[in-house]
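For this depiction, one protein chain was excluded, whereas all remaining protein chains were kept in their positions.
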Amino acid sequence: MKKTLLNKDKGKDFLTYAVVIVAFVIMQFLSSQGKLSSAVTGYLVPVCCYIVLAISLNLLVGVCGELSLGHAGFMGIGAFSGVVLATLLKNTVDNATLRLILAMVFGGTLAGLIGFLIGIPVLRLRGDYLAIVTLAFGEIMKNIIGNMYVGTDESGFRFAIATAKPKLVGKGKWILSGAMGVTGIKKLSTFAVGFGLILFTLFVVLNLINSKEGRAIKAVRDNRIAAESVGINVTTFRMKAFVVSAFLAGMAGALYGLNYSSLDAAKFNFNTSINILVFVVLGGMGNILGSVISATVLYILPEAMRGLADYRMIIYAVVLILVMLFTWSPKVKEYTSVVADRMKHLFKKEKEAAAK
Amino acid sequence: MNILQYLINGISIGSVYAIIALGYTMVYGIAKMLNFAHGDVIMVGAYICYCVTVYLGLPVLAGVLLSMVVCTVLGITIEGLAYKPLRGTPSLAVLITAIGVSYFLQNAAQLIWSSNPKSFTSIVSNMKPLHLFGSLTITGEVIVTVAVSVVIMIGLTWFTSSTRIGKSMRAVSEDRDAAQLMGINVNRTISITFAIGSALAAVAGVLMCSSIPVLMPTTGSMPGIRAFTAAVFGGIGSIPGAMLGGILLGIIETFAKAYLSTQFSDAIVFGVLIIILLVKPAGLLGKQVQEKV
Amino acid sequence: MKKLLALVLTLAMVTAMFAVGASAEAGTMKIGMSGPLTGGAAVYGTAVARAAQIAVDEVNALGGLQFELNCQDDEHDAEKAVSAYNTLKDWGMQMMCGTVTTKPCLAVGPEANEDRIFMVTPSASASDVAYTGDNVFQICFIDPAQGKISAEVIAEKSLGSKIGIIYDSSDVYSTGILDSFTEEAETLGLEIVCTEAFTSDTKADLTTQVTKCKESGADLVFLPIYYTEASQILTTASKIGYAPLFFGVDGMDGILDVENFDTSLAEGLHMLTPFAADAKDERTAAFVAKYKELYNEVPNQFAADAYDVIWAMYQAATAAGLTGAESNEDICAAMIEQFTSMTYDGITGMGMTWDEDGFVSKAGNVVKIQDGAYVSVE
Partner (left out) sequence: MSNQYPKNTVQVPTFNTYRESDAGKPLVLDVRNLGIDFGGLTAVDSFSVSLGPTEICGLIGPNGAGKTTIFNLLTGVYQPTRGSVLINGIDTKGMSTHKVTKLGIARTFQNIRLFTDMSVLDNVKVGMHNQIKCSFASSLFRLPGYFAAEKRANARAMELLDFMGLADLADQKAGSLPYGVQRRLEIVRALATNPSIILLDEPAAGMNPSETTELMHQIRRIRDTFHIAIFLIEHDMNLVMNVCETIAVLNYGRLIAKGTPEEIRQNPTVIEAYLGKEDGQ
């Protein structure tokens, strides 16, 4: 009896890994055969980023039960710090993949660190109040990065948060230049690294969910008071989930930032946070495989609907509402379960009939 | 004198936030959902008023009334089609649907009214601004917006405390299951809440566009988020809280711009919000609900 | 069932015919366009898409080299713009009219450079855009030039002694102009008394910014922003009884055509614009009439720029004798050669030429609004 449960969990985890690996192999194969259109090739890396963002947000929203509306803020921290580091290391680290990985680790670490610092005061709040504070955090980050200047000149490394562009000493260049963001980025991101990041994320998140910490996090979500009564420090575990989630979002952000030639702070706004949240909720709260699939489908969907021209976004909105109604509505669920039961009965009868 | 002028500016934008926040907070209190489409209902309200007054040439009052009617119908329709089927599911699910509705309204507005901005004629355009002490200016819009938001707040407070429907709203907001057991039609109560909230949204739209005259399909989204912030600030679910939160948010925003930095005003406003929530975790006038063990 | 089948078959045939028709005809070039067609910046992308279509129709009516236009939405977002670009590439784009806004253009430019797809942007005006590749050209003024010219004009004509600025700190276009303006103003000895910002999130309320300019005693307010927000600033200023000289740049064009806008508020507004919708020359008049007829709106400067992009492309392509059968590399090389050597007369300027970086050189035109119309300031 005990075995079945463990196997069921393991089975689901295995399925998640399998789906991701098979998808990667298929895409790699098609790409090596030159069967992929430019558009699809272009989706590969951002889809990887959004999958990782969705999984990391799912850890917070689905597993930990805390609504965050500022996930794009962590993504932005990772993106900018990663891009700046990659640019600084241009001459010291030759290997592009290594530089990308260093950038991702740096972006993730910085995002995790800021997540930790913000978490100390903020995680005392709960529910919608935490949600609004994360929203506020995202906006603050966007505002600060939009007025941040990072560069090098003859006096060395320069960093400033200012209302007007500071002057460089002698020869030099701003890497990150306020609202202009970063331009002329040397693109480093590859699908293979993106795939690696997804695997890493799955490994960390699935391991976390099935460990002592994960159980504690879920316990806090299910019943905070009972969790405290068995000696779980609620704040610690919310913090752990928050920091891991921020770290992964930062890594995804660095991958994202190094996939485009330009990057600006306005991208990491409320709408991006909401988009990631849509991936998570549609994929199912706490359902990691669901996040992977919904991030992919919902990313491709508006692109696939380009043929609809002016009606594209309105139809996307309708599809979103309908999918939500069909996957969540209790009535629809009831109906589908009735249908499923009937099908089963029918199937059984047929079987019995066949047996006779 | 400057400080007074900025105070007036702050109250002016703050009362716009307050009116939007009142709708937000009411729907939240009763339906326990964050209706992110509220800002877009405001935009529709403003467009309707614009069409009625500019294209049909009808008087302002007709524009306001008609936009209230249209928004009420729209609110009930949205609630019935998109939110009601999800009653009883986690509030996050409804939140996502609300976002879908928001996308829908914005894009529908773009198809109907095009993305070109329209300049909204203030409904009090014939009211001369008041000039006090020489340099102080109070525009008609400020006076009307503040007055209307106070009236709405008092009206709502009276409505929820003294009328039958209002009382049932409060009952639903306290404990939905218990209210149902007491024979209150919960679905109908929630629909009525949406109807009122949407009618308020129409008023908010008209007043907002009177102060801020640019009307575009995306006009409602940012003020909507600001108003949501204001509602939380004041204690979400609390009617006087929404009013207080809105006005304070407006004043803080204006003072941050006036005395600190226009570049960093966002960071300052949201920073203050975080600090206040840390000190008062349920907002300024919100009730801290202790979970019963 | 049969009916459905018949319908599907008919549709399939029709599409097949179209497909054959397009590819069989020699001398067709596929032009891709990408810009924001939805969202907050949709007004600019839509204008470009419409005007480009008008120009393409006119070109095709000449009967020579045919253009085929495909417009894709990029939502004013770099990520979506790259997707849109890739979609266009799959469609077989040979030249690109775009992107409309600067931010996406900075991401798409390097892609186009790598793929050797010739690209002219109607309105992405940051100087970095042209630097993204030798194949990227601009038809609009670049931001630094606008800032510089504005400062020069203000100094030369002594339009104001104390200058206030209101700009969009979240916008690349606006900050680009601001940077060069402040730099030039410093050299020219102009006094800037206040620099106030708003962002795309806080643009709902601009009262404070206007009040601060008033308080600081600015007698000239420089507005390196688009006309949408500018109309708001003008309304606010009039409400609080503040009447300095307002000075805008090319994004200001269109302000007179904001639906229901009280144009008397814009009286005396100065701006730097290469295009005037009420210009008397025949081409402009014809274009404006056509646009009004089709879309019931007055074209803004974005539309005019797009119109010029298509015609400039046509002029270069015919001069180079392109038929559309060439490879993208060859088209790109030929177009670069033509663009850097030719002179083009358009509705946004006469005698335009381009340098090797892709910057346009055309006459800057400072106009002021008098009785609801543009009047050249000489």
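In order of appearance the chains are A, B and C, and numbering begins at 1 in each one.
Just so we're on the same page, a residue touches a chain if its C-beta (ideal position, glycine included) is under 8 Å from a C-beta of that chain, and two chains touch if they have at least 3 such contacts.
In this text, all values refer to a predicted model and were calculated from it rather than measured experimentally.
Residue in contact with the omitted chain (choice from A:98, A:117, A:169 or A:225): A:225. Interface note for the absent chain: among A:240, A:267 or A:312, the touching residue is A:240. What chain A contributes to its contact with the hidden chain is residues 1-2, 4-6, 8, 203-204, 207-208, 211-216, 218-219, 222-223, 225-234, 240, 244.
FYI, only the chains that are shown with their structure count from here on.
Contact topology of the protein chains: fully connected, every pair of chains touching.
For chain A, the chain with the farthest CA centroid is C. Chain pairs A-B and A-C differ in how many C-beta pairs are in contact, and the one with more is A-B. The multi-chain contact residues of chain C, meaning those touching 2 or more other chains, are 38, 169, 197, 199-201. Residues of chain B in contact with two or more other chains: 107, 263, 266. Contact residues on chain B toward chain A in their complex (touch as defined above): 28, 34, 36, 82, 85-90, 92-93, 95-97, 99-101, 103-104, 106-108, 111, 225, 228-229, 232, 236, 261, 263-264, 266-267, 270-271, 273-274, 277-278, 281-283, 291, 293. Residues of chain B that touch chain C in their complex: 2, 5-6, 9, 12-13, 50, 54, 107, 110, 114-121, 129, 131, 137, 139, 141, 208, 211-214, 216-218, 222-223, 226, 250, 253-254, 257-258, 262-263, 265-266.
Considering their complex, residues 37-39, 41-43, 46, 139, 143, 146-147, 163-165, 178-181, 183-184, 187, 256, 260-267, 269, 303, 306, 309-310, 312-313 of chain A touch chain C.
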